[in-house]
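Structure first, commentary second.
A single protein chain has been removed from this complex, and every other one stays in its place.
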């Protein structure tokens, strides 16, 4: 029996692991996903996010742990018996079938009557706004249209779980934004539980209810987009969330969840995320747009401008501090190359981590 | 592309084309000689025969029992085509989709029958087939002809299967297709063009395969090309024209399939298939 007919409350991964020989691609993943949630698996390439998705889909066997839907264990089921929907990275449309046949494939495999298949397929095509393309072959469609077909094919079977494997990575920047909104719209409309794999933090932040950050096959952090954006628990997560500036120095003050470090005479304050004591080596991390060229001089560090680019509303540049660290900063003017500027760092948005041993 | 316009290089280019034209002219003349002779009445010491007739075809048909030979030829050829398709495509699928220890050795084993000339392995093979009691029979000829064709299908199909995105199969599985339905609705339609091309090439090669059939065929399991060999070998007994008529029948038989094959494949494929695999095995 297919799981598609089951309504479920949660999908649970319990210490799910996958090894390739001696290499652990996934290391005891624990995660619970509630019905209706949109969860993004985020991480750099090779972090295990696609492996995790393929294990959930059943395309890869697990080598440890279990996958449960409510209390039913499913990790031994074949992919065709799990009843999930999936959107693949290169769409994986059947090249020899028309758009309509592609969309109706899952229904046909479930042995539905022809009339019902056609009706539901047309409805799904309407949902992804592809009416009128039903009789074309995938090769005749543009990338964005193929993407829509792939989404329609996944949702038409009304699966309990939709898996998406970097579905936007093959589209150009403009189309990617458009399809992002489209995916969110369809999710809002259908409320299907979705697991979405991506390496693009913007995509994860804008789409997901919750983000799971993976690294080296392990979960680093789970949280809402806002939690991850504002309070990454680790320096590497912070870097991945756009904290590109790292300034290392010695802690001179640490209290009330704040820490101040000293570097080359400048004192910089940020929110402390680790337990820090005076005298520790620490790293202050800040986003480029939280480092502003200014004159007030509080919480600021001096640096020499190396590059500067015009970005329309403002200028974005890089500058080197005296201790040799390169910082990305935003500024209101076209600072002269080589000139010295004072870079102010927003103390409420900068984070201080203990230096890695 | 860069064109050279010096006199020397023009001379060289002309020379190259002259050699090519000379070769092609001779090939066409050889074929034409056979055709003209088969329609000629008496052809001695002149450019063309004295008169033209079709009676040699009737004579040849009766003399060499061509109806029987043709039936046998096609039974053998189609059996070989179907069996090599079945054995070859399944193996090619596994070779294209899985990496397993010893894969290179398996590839080498599949490559050898294509690299070793048939006459070399045909003699010990015929010995074994006769010992097993199938020598000289229909199935003996089929088995012998499968030796180069099964690896040939494998080598043609491996790159064809490799270029099909495995994610398409993954998609079919996720959307509920079991092994049979995956094969029926997804793999078979996608593989069909490649399989047909490979089988046509096998057909062309098997019609022309002389050595293996010659070594293993008995009187009742001769194919057309072997019958042609024997009739030329024993020439003198029969008129040259009826042998030529038989040669034309043979030529037409293989050319029909060649023309069909050429609609689907590049001529280079008939020849050049072993090369990539050879490079891969080194």
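As written, the chains take the letters A and B, and residue 1 is the first residue of each chain.
Everything below uses one rule, namely that contacts are C-beta pairs under 8 Å (C-beta built on N, C-alpha and C of every residue); 3 or more make two chains touch, one makes a residue touch a chain.
Keep this in mind: contacts and distances are computed from a predicted model.
*Asks:* Given the choices "ABC transporter permease", "Na(+)/H(+) antiporter subunit C", "Heme exporter protein D" or "methylated-DNA--[protein]-cysteine S-methyltransferase", state the protein name listed in UniProt for the chain not shown.
*Replies:* Per the UniProt record, that chain is "ABC transporter permease".
*Asks:* Even though one chain is hidden, which residues of chain B still touch it in the full complex?
*Replies:* Interface with the chain not displayed, on the chain B side: 1-2, 4, 9, 12-13, 16-17, 19-20, 23-24, 26-31, 33-34, 37, 43-45, 47, 86-88, 90-91, 93-95, 97-101, 106, 109-110, 112-113, 115-121, 123-129, 143-144, 146-147, 150-151, 154, 204, 208-211, 214-215, 225, 228-229, 232-233, 240, 243-244, 247, 250-251, 254-255, 258, 262, 266-268, 270-272, 274-275, 278-279, 282.
We take it that only the chains that are shown with their structure count from here on.
*Asks:* Determine the centre-to-centre distance between chain A and chain B, using the mean Cα coordinates as centres, and give it in whole Å.
*Replies:* One centre to the other, that is 55 Å.
*Asks:* Residue numbers of chain B touching chain A in their complex, please.
*Replies:* That would be residues 165, 167-168, 170-178, 181, 185-186, 189-190 of chain B.
*Asks:* Considering only the defined contacts, which chain A positions touch chain B in the complex?
*Replies:* Residue list for chain A touching chain B: 2, 57-59, 78-80, 82-86, 88-90, 92-96, 105-106, 108-110, 153, 157, 163.
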